[in-house]
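There's a structure below that I have some questions on.
Excluded from the complex is one protein chain; the other protein chains are retained at their positions.
For clarity, chains are labelled A and B in written order, and residue numbers in each chain start from 1.
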Amino acid sequence: MQVSFAPAEIVDIAQPREIRGSTTELIRGVSALGLAEPGDLAFLGSSKYKSDVKDSRASVVLLPLDYSGAPRENQLFLLVEKPSVVLSRICSRIEQLLWPRPLPGIHPTACVAPTARIAASATIGPLCVVEDGVTIGEGTHLQAQVFVGRNAQIGTGCWVMPGVVIETDCILQNRVRLHPGVVIGADGFGYEWGAGRHDKVPQIGNVVLQDDVEIGANSNVDRARFSRTLIGEGTKIDNLVQIGHNVIIGKHCLLCAQVGISGSTTLEDYVVLGGQAATAGHITIGKGVKVGGQAGINHDVAPGTFVNGTPAIPYMLERRIAVLQHRLPTLFKRVDALEEQLKKSSS
Amino acid sequence: MQVSFAPAEIVDIAQPREIRGSTTELIRGVSALGLAEPGDLAFLGSSKYKSDVKDSRASVVLLPLDYSGAPRENQLFLLVEKPSVVLSRICSRIEQLLWPRPLPGIHPTACVAPTARIAASATIGPLCVVEDGVTIGEGTHLQAQVFVGRNAQIGTGCWVMPGVVIETDCILQNRVRLHPGVVIGADGFGYEWGAGRHDKVPQIGNVVLQDDVEIGANSNVDRARFSRTLIGEGTKIDNLVQIGHNVIIGKHCLLCAQVGISGSTTLEDYVVLGGQAATAGHITIGKGVKVGGQAGINHDVAPGTFVNGTPAIPYMLERRIAVLQHRLPTLFKRVDALEEQLKKSSS
Partner (left out) sequence: MQVSFAPAEIVDIAQPREIRGSTTELIRGVSALGLAEPGDLAFLGSSKYKSDVKDSRASVVLLPLDYSGAPRENQLFLLVEKPSVVLSRICSRIEQLLWPRPLPGIHPTACVAPTARIAASATIGPLCVVEDGVTIGEGTHLQAQVFVGRNAQIGTGCWVMPGVVIETDCILQNRVRLHPGVVIGADGFGYEWGAGRHDKVPQIGNVVLQDDVEIGANSNVDRARFSRTLIGEGTKIDNLVQIGHNVIIGKHCLLCAQVGISGSTTLEDYVVLGGQAATAGHITIGKGVKVGGQAGINHDVAPGTFVNGTPAIPYMLERRIAVLQHRLPTLFKRVDALEEQLKKSSS
């Protein structure tokens, strides 16, 4: 992080209810209380770290309103309603400095087809390829080395990072953020068994990413066999995730890293999947379902439940069985003993 | 999908045995019977959806020869021997419109070494890099931003999509299809433990992909330590799959998404692995073996078997044990009761 803020700027963003002490340090970083050095900003996000405050060397500390201690020399305490919310506000300001809004326009090294329609405030970075019939909305930023295939449509305010591939006919609505290496619209995995070989089933549908979808590095969303693969508004997907063809994902879901969703499965709204969890194809995961990491789901899951294990079962049952499995060695011995006892008593 | 067909064109491709009704709609999409709207083509692929036909709003419906109902107004029924086969034929035609054959030639922004031999009918798209000594066969298409390293050989009719990396000395035979982000020929993961550190073992072999291999987005096939890593004819690999160094995969295998094959393992022909399944290194998976999703294989598997679980065991046994595990809470209670009973009877 190569930015710096005067303490007065931090005060201006934080709008504290109370100020204690002062510092002459420029703020150049954010750190945990225990690791902070002069020049760092730290915050008390959870009362369990309260005792770390008095030893912290941070130059500025965000604290809840009920914190009673005093700062050390050359240290500034800012008392605010929600330190973590104020921290996010400061980080957003830093983020804008790290990734300043690029200037609109098409970089001279980009290959943009004459029939593509690029909004005036959009930025097409170096070495991008934009094919025929593509539409790119206001304020959208293709950062560098991005590929956008024929007739794809990208809305306003999207950020498409280096090396992303958006294939033919796919649709990004507004404020979609795609991290490096994401592939949208590769063929679904569909074959029919022919004469001793797998014949390809054409994949002629597309992918639709609704408003505010964010997808992590090197993740894939496959195009539909026909019709579309859909990721609902506000859904956030982590890195190295695989979304199969014709999958429908609802609004505001969270999919952690390395999750796999097989073809034609539906996730309703607000579903959360832990890392490396996977589902079979052609099933429905109900609204608000939570799925443990590495779980494997092979049937429909009722709304509002929490499942775990492979194959996934209700979380509490899975936990109980896991504990009993650890007692299997004892159980075998107990059954041995019972048999022995009965043999004796019957002889 | 930005294409449209007159009904007469559909009839021409479908070659129906019988025609019922007629429509004036242009066909602009393919959809499931229950979701179809006017302008869509739908099909009855399985008799369990038979009841959906009479309510379907599709303009054209492909039906099996024994279907007896009549179309609604402005609806065309085409009776054919195998609706799903006819559908694939129609989709192939649509596919050709979505991805028209590119014009042969080398895009002016591509960096092609003077010693590379590019066939006259091949297409090298924008911003590709083709290094010294590379051979590229007739009709092969490097779409955009592809990298082909020194002395790599690519056969005829291949389709290499945006962002693919094919490293030095690797070989693609004919009609190989690589989806965006695929990496062929990165180093295998080999180190020797030296003086407190891992010393790299050079990886000087290559990768050979035989005819009609297809590999999904962001998957990797590592180059061999020496000799070669081999993917057999007609094998299809899904997205985010990892193939280690010196792996030998037979003909016409299917590897679903996120599978991992460790180094020096052999898959014989017609093996099928479910999503996220993985194998240890230096083992052999016999001809026609099927492996369940998320399974973990740590020893040789005999030809023709179906295995599941981690560590993988025969499928029926694994299913039976899974059921018994769910009855562990009851089993513990039953053993408690037996012990109680014996204690009483012996006192």
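The definition used in the following text is that contacts are C-beta pairs under 8 Å (C-beta built on N, C-alpha and C of every residue); 3 or more make two chains touch, one makes a residue touch a chain.
Because the structure is a prediction, the values reported are computed rather than measured.
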{"item": "Touch criterion as defined above, residue of A:179, A:198 or A:290 at the omitted chain", "value": "A:179"}
{"item": "Among A:7, A:155 or A:216, residue touching the chain not depicted", "value": "A:216"}
{"item": "Residue of B:21, B:260, B:288 or B:303 touching the missing chain in the full complex", "value": "B:260"}
{"item": "Residues belonging to chain A that touch the chain removed from view", "value": "1-2, 29-32, 35, 84, 88, 91-92, 94-95, 98-99, 107, 109, 125-127, 143-145, 161-163, 179-181, 212, 214, 216-218, 234, 236, 238-240, 252, 254, 256-258, 275-276, 293-294, 310, 322, 325-326, 328-329, 331-332, 335, 338-339, 342, 345-346"}
{"item": "Touch residues of chain B, complete complex, unshown partner", "value": "109, 111, 127, 129, 133, 145, 147, 149-151, 163, 165, 167-169, 181, 183, 186-187, 189, 191-192, 196-206, 218, 220, 222, 225-227, 240, 242, 244, 258, 260, 262, 276, 278, 280, 294, 296, 298, 310-311, 313, 317, 320-321, 324-325, 327, 331, 334-335, 338, 341-342, 345"}
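The rule is simple: only the chains that are shown with their structure count from here on.
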{"item": "Chain A onto chain B, rotation angle from CA fit, given as a multiple of 5 degrees", "value": "120"}
